[in-house]
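In this view, the complex is presented without one of its protein chains, the others remaining in place.
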Amino acid sequence: MAGNSIGQNFTVTTFGESHGVALGCIIDGCPPGLALSEQDMQHDLDRRRPGTSRYTTARREADEVQVLSGVFEGKTTGTSIGLLIKNTDQRSQDYSNIKDLFRPGHADYTYQQKYGTRDYRGGGRSSARETAMRVAAGAVAKKYLKRVHNIEIYGYLSQLGPIAAEQVDVAQIEQNAFFFPDASKLDALDEYMRDLKKSGDSIGAKVSVVASNVPVGLGEPVFDRLDADIAHALMGINAVKGVEIGDGFDVVEQKGSEHRDLMSVDGFESNHAGGVLGGISSGQPIVAHMALKPTSSISIPGQSMTKQGDTADVVTKGRHDPCVGIRAVPIAEAMLAIVLMDHLLRHRAQNHDVQTSTPIIGMK
Amino acid sequence: MAGNSIGQNFTVTTFGESHGVALGCIIDGCPPGLALSEQDMQHDLDRRRPGTSRYTTARREADEVQVLSGVFEGKTTGTSIGLLIKNTDQRSQDYSNIKDLFRPGHADYTYQQKYGTRDYRGGGRSSARETAMRVAAGAVAKKYLKRVHNIEIYGYLSQLGPIAAEQVDVAQIEQNAFFFPDASKLDALDEYMRDLKKSGDSIGAKVSVVASNVPVGLGEPVFDRLDADIAHALMGINAVKGVEIGDGFDVVEQKGSEHRDLMSVDGFESNHAGGVLGGISSGQPIVAHMALKPTSSISIPGQSMTKQGDTADVVTKGRHDPCVGIRAVPIAEAMLAIVLMDHLLRHRAQNHDVQTSTPIIGMK
Amino acid sequence: MAGNSIGQNFTVTTFGESHGVALGCIIDGCPPGLALSEQDMQHDLDRRRPGTSRYTTARREADEVQVLSGVFEGKTTGTSIGLLIKNTDQRSQDYSNIKDLFRPGHADYTYQQKYGTRDYRGGGRSSARETAMRVAAGAVAKKYLKRVHNIEIYGYLSQLGPIAAEQVDVAQIEQNAFFFPDASKLDALDEYMRDLKKSGDSIGAKVSVVASNVPVGLGEPVFDRLDADIAHALMGINAVKGVEIGDGFDVVEQKGSEHRDLMSVDGFESNHAGGVLGGISSGQPIVAHMALKPTSSISIPGQSMTKQGDTADVVTKGRHDPCVGIRAVPIAEAMLAIVLMDHLLRHRAQNHDVQTSTPIIGMK
Partner (left out) sequence: MAGNSIGQNFTVTTFGESHGVALGCIIDGCPPGLALSEQDMQHDLDRRRPGTSRYTTARREADEVQVLSGVFEGKTTGTSIGLLIKNTDQRSQDYSNIKDLFRPGHADYTYQQKYGTRDYRGGGRSSARETAMRVAAGAVAKKYLKRVHNIEIYGYLSQLGPIAAEQVDVAQIEQNAFFFPDASKLDALDEYMRDLKKSGDSIGAKVSVVASNVPVGLGEPVFDRLDADIAHALMGINAVKGVEIGDGFDVVEQKGSEHRDLMSVDGFESNHAGGVLGGISSGQPIVAHMALKPTSSISIPGQSMTKQGDTADVVTKGRHDPCVGIRAVPIAEAMLAIVLMDHLLRHRAQNHDVQTSTPIIGMK
């Protein structure tokens, strides 16, 4: 299939540009019988929505999602689910000046070169606005995973520039505008962001995402390993430049005796692996991290090129997040949910019904 | 398709267990007319092959690949290419003692739980031996990319435990058994590995891989972005726990004014992006890094479980790499080549022939 | 991908129920630069639309399609194209009486058993109404094929019950409400349909579809042969029970000396093959036929079952085509166009650029 779909048995296909008529997606392969309404998606859409705090872009979009098909009498029917979000606050005029300009760090140049044309308004298809539909689709997966397997997924901002969370208090995450799990650092974050905004610059971030109660056995080696598909899904989020599973790049300096997770009758005694062994979920929490680059939409001038081949200085005006990592938290959760949902269905397809596995004593 | 295939228009499907009869793969979608023989693959197979230095496993496999189809009169015909490598040095007796044992850090437990059974000999399908076929298939992609687009791909060990390359001298890489690009650190590496082997432990590593002369325009947003597919391919290599594109996790602490690659009439002035913008290749070199965990096959005892639910101490004897990262260099190159090849074909499929893009002056 | 998508490099994914809020689809992989507007699709939508003659269902739907994305300044951008048609004439009340009833010959029973639930209003997802989006997507493919390769696609009703076209006058097809190419039989058709309507019964039909100027080389053996994919696309249209390429079932009684198409310097001398040899287009016109069953929605009572397991007599009232084959003509054209478009892109991906084929003298 072409590039706007993800997932094999649970497939999400999206469309929509930043300043087009609407964003939409089709969820195909959702099992029937799941109670589903717009409200189930709106919560996560609101978490991702711009304009909810002073540290995110001031663009105001209601991001009201509409279910167009696939749900009957309040439940999914097993047929394809059509979702739509109309664009309401488009302000196309903001962007006409960059029509022929390749903003540095943006996808303007590569889109133009790949397609020979591009919708330059607000980044067109390359805008982070596109991720709204991922969040909507992810909410459907999240609900199914929770209802059927009690799988819980949560994400948080683990680092913003130099400020890293030193403890992860899950209860804290939704209590602040940063999705930050360490209350002791909120003042520092606030101050850092205020200074950053004043300077007209932007900053990178690290986002972590965790899924607990994931059954053992998800992942289809040797290529569609669970960790490989999580890496694909997270690296496919705008601005992401790195993905880690479990200890991630820390393993470079670890010894084997240090890294391997020992087992006892109570299960694994640690989780350096991040819940994946040999590309298959181990029953431990899935833990992934991703690095997001600082947005290139800043008010500090930077040299660039025009479509005509001239150099030009670029200054971004208008509404932009100084740290795109913050709003990426619900997107990361959504992508992890979509991958787990797809792998749950894929695993179920192959389920060994000829010879059942012997249950392992002392392990779940 | 099920999990043992990768690529859409250039598809590689593999089979084979560590101690089975043979390993094999089918390359489907290779364009016709490419001169191809076993010799084209043997070089990279030899680079990956165990037993070539004292720092890799002593298992001795000729790893001689045989072309069974898809090549006629020395050239590819456009039909599917069948490749075969027979296993010759299997020593099954080494493994019978771990039949019922889940070695910590290995895929024994997850394979057993997923499938209800497993080929326990040498890790079966989860063995790194499986990657030989990836290297063979990758060599075909590498040859095509070089011949048709002059794309060059090379990888190297950028860090082994605490020892990181401080300079990258490409000419140096193939001059030592570590694929290490910094000659000034070879003695330190040698000493480190000697001590490590004595201690019976293992160590993690970081491998980097670079592709130059990649045309602008490869990548299919929003999900099959080039960076997302590279992440999928690299994270799908055994023991990999992290993947970075360009600056990777360093972006977390970068500012926008620092990260963005400015442009002049001579092209980009830096490559923090690692050759990918908005999921599409920019014409700059593609740069990726991956973190490999230390192998869990070590001679230091570790507590584990048996299939019957009892605890047991595990000591790995026999032939194992103390640093699996070293031999991962040709595998990383192969996977990058397969991804680029697939995206080259995918991009070609969509090629804009209705309206041709205006060439950008001053940019390649 | 799940079942509501078709095509690999040109992918069409649809959603929507007969009596839901809207129908929609996403076209992914359309090359950039194609001039496209709603008008390009409306013509074929109108040809398929119910209520346009007295021999089709009286349901009145404007079937106005809206382009939501993927087109900028009048041309495709290469990104995914979102299309929407709102349902306006739904009359749900017509269907409440069949809530628990499995109408014979319909998909009521199989949908209920497969999914454990179903949208019973007007057949829900199994309604032929779903094909409107196929026609819209097909119109995009048709336009591209015509613009870039001058490929022409047309379909016609070749037989309705006992009345078969004896000659095919292409100019005649759009001159009558039957898409019938033999003017000498129009009176007979008219009379047959009048009698049929009076009797409350329905009738089967045969539809033919032809594509000319198709380049040699489309089709990806051995499984994704062009003929195999055409069969998949046509058999996937509601009510179709048979598909033929070229001479189709007539070949059963043909001898080899009779069937094979001889060649001369002017090309092929006949087209028994229907334009496909070895699963690859030969440059001759692609010719396919399909058999459509008579609709089961008739006013003659028939015994059926309820969800509760009781027998019940079914009489269909309301608006239904006595011959669903008639309106299937634009659907068949659309599906053929989608398959050709996908194969054109797939062939282009593999295009042999290492060694170019020697052009064959005297053959196009």
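For clarity, chains are labelled A, B and C in written order, and residue numbers in each chain start from 1.
To be clear about the criterion, contacts are C-beta pairs under 8 Å (C-beta built on N, C-alpha and C of every residue); 3 or more make two chains touch, one makes a residue touch a chain.
In this text the structure is predicted, and so the values were computed from the model without any measurement.
Which of C:N150, C:Q167 or C:Q254 sits in contact with the chain that's absent?
C:Q254
I'm checking contacts with the chain that's been left out. Which of C:N87, C:Q172 or C:S296 qualifies?
Reading the full complex, the residue touching the unseen chain is C:S296.
Of the residues in subunit A, which ones touch the absent chain?
Residues of subunit A in touch with the missing chain: 8-9, 29, 31-34, 75, 78-79, 144, 147-148, 221, 345-346, 348-356.
In the whole complex, what residues of subunit B lie against the chain that is missing from view?
The missing chain touches subunit B at positions 1-5, 7-11, 13-17, 20-24, 26, 28-29, 32-33, 66-70, 72, 75, 77-82, 84, 114-119, 124-125.
Suppose we count only contacts with the excluded chain; which residues of subunit C make the list?
On the side of subunit C, residues 1-6, 8, 14, 102, 104-107, 109-117, 125-126, 130, 159, 161-162, 201-206, 216-225, 227-236, 238, 240-265, 269, 272-274, 277-283, 291-298, 300, 302-305, 307-311, 346-347, 350, 352, 355-358, 360-363 touch the unshown chain.
What we mean here is this: only the chains that are shown with their structure count from here on.
What whole-number Å value describes the gap between the mean CA coordinates of subunit B and subunit C?
Centre-to-centre distance between subunit B and subunit C: 44 Å.
So how far apart, in whole Å, are subunit A and subunit B when each is placed at the average of its C-alpha atoms?
Here the centre of subunit B sits 25 Å away from the centre of subunit A.
Between subunit A and subunit C, what is the gap in Å from one C-alpha centre to the other?
38
Please list all residues of subunit C that touch 2 or more other chains.
8-9, 29, 32-33, 75, 78-79
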